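With one protein chain removed, the remaining protein chains of the complex are shown where they sit.
Order of writing sets the chain letters: A and B. Residues in each chain are counted from 1.
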Amino acid sequence: MRIPILKLGKYLLISIQVELDDQTAIQFQEDLLNRIHQEGSQGIVIDLTSVDMIDSYIAKVIGDVVKMSNLMGAKVVLTGIQPAVAITLVEMGVSLNEVHTALDLEQGLETLQQELEG
Amino acid sequence: MRTQPSVEVGTEWGIVSARQAGRELAKEVGFNNVDQARIATAISELARNIYLYTENGVIELEVVEKDALKGMKIIARDDGPGIENIRDVMEDGYSSSGGLGAGLPGVKRLLDEFDIESELGNGTVISTIKWLR
């Protein structure tokens, strides 16, 4: 299963709508990095509104994706993390340090704009 | 007391089916949204340990009642190599899989009761309970 990556101007938009298994997560990591390379994207929004569970492994994959994208010169904003997901992550002691977040897609795009255009 | 059919964790898909079964049962028992996420996440961590370190293992789910309390019992059972240093794996930051190392201590924090028994060469049984608030 592959997660679709949409292009919107200078940005890439990803809305994760499926239950994330390990294979899908890794595939997504590869796809996204290739796409950043192709498009020279500077900003990425990953929307997690439909994700109802993130365990430590998936959190690591997401954290890695953010770091790798940053290395390639693209800023990432995670949006729509559900309260229940946020609470479990914090209780487990998983912190997604220095990752930008926003409430929803709209505010995520605003955050990117502020970041990139100053 | 009712036992759900246990979920075999031999592949990565086993992890997904175990946590889906867990979430469904949690919903049925009456856990709220956040507790459902806690339970599903804990199962995911336990199932991943089985997948990573052993050939065979199961996640067993059970509805339990004690006095006026109702809860859900999650047992992870495998016949893997066993854990040599239980104290180490229960420490934050310890990881032998390259994950974030939040695995077992994280599971313990998400649930109410946590018990681990392991014998070298004979596998590990982790027994946990989440009580309905």
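Methods note: contacts are C-beta pairs under 8 Å (C-beta built on N, C-alpha and C of every residue); 3 or more make two chains touch, one makes a residue touch a chain.
Just so it is clear, contacts and distances are computed from a predicted model.
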In UniProt, the chain not displayed here, chosen among "2-oxoglutarate ferredoxin oxidoreductase subunit beta", "CheW-like domain-containing protein", "Molybdate transport system ATP-binding protein" or "RsbT co-antagonist protein RsbR", goes by "RsbT co-antagonist protein RsbR"
Which listed residue (A:Q29, A:N70 or A:T101) would be found touching the missing chain in the intact complex?
-> A:T101
Touching the left-out chain: which of A:L6, A:V90 or A:L116?
-> A:V90
Subunit A residues that touch the omitted chain in the full complex | 78-83, 85-87, 89-91, 95-96, 101-104, 107-108
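FYI, only the chains that are shown with their structure count from here on.
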So how far apart, in whole Å, are subunit A and subunit B when each is placed at the average of its C-alpha atoms?
-> 27
Seen from subunit B, its contact residues with subunit A in the complex are 12-13, 15-16, 19-20, 23, 33-34, 36-38, 40-41, 44-45, 48, 92, 99-103, 105-107, 109-110
Where on subunit A is subunit B touching in the complex?
-> 19, 21-23, 52-57, 59-60, 63, 82-85, 87-88, 91-94
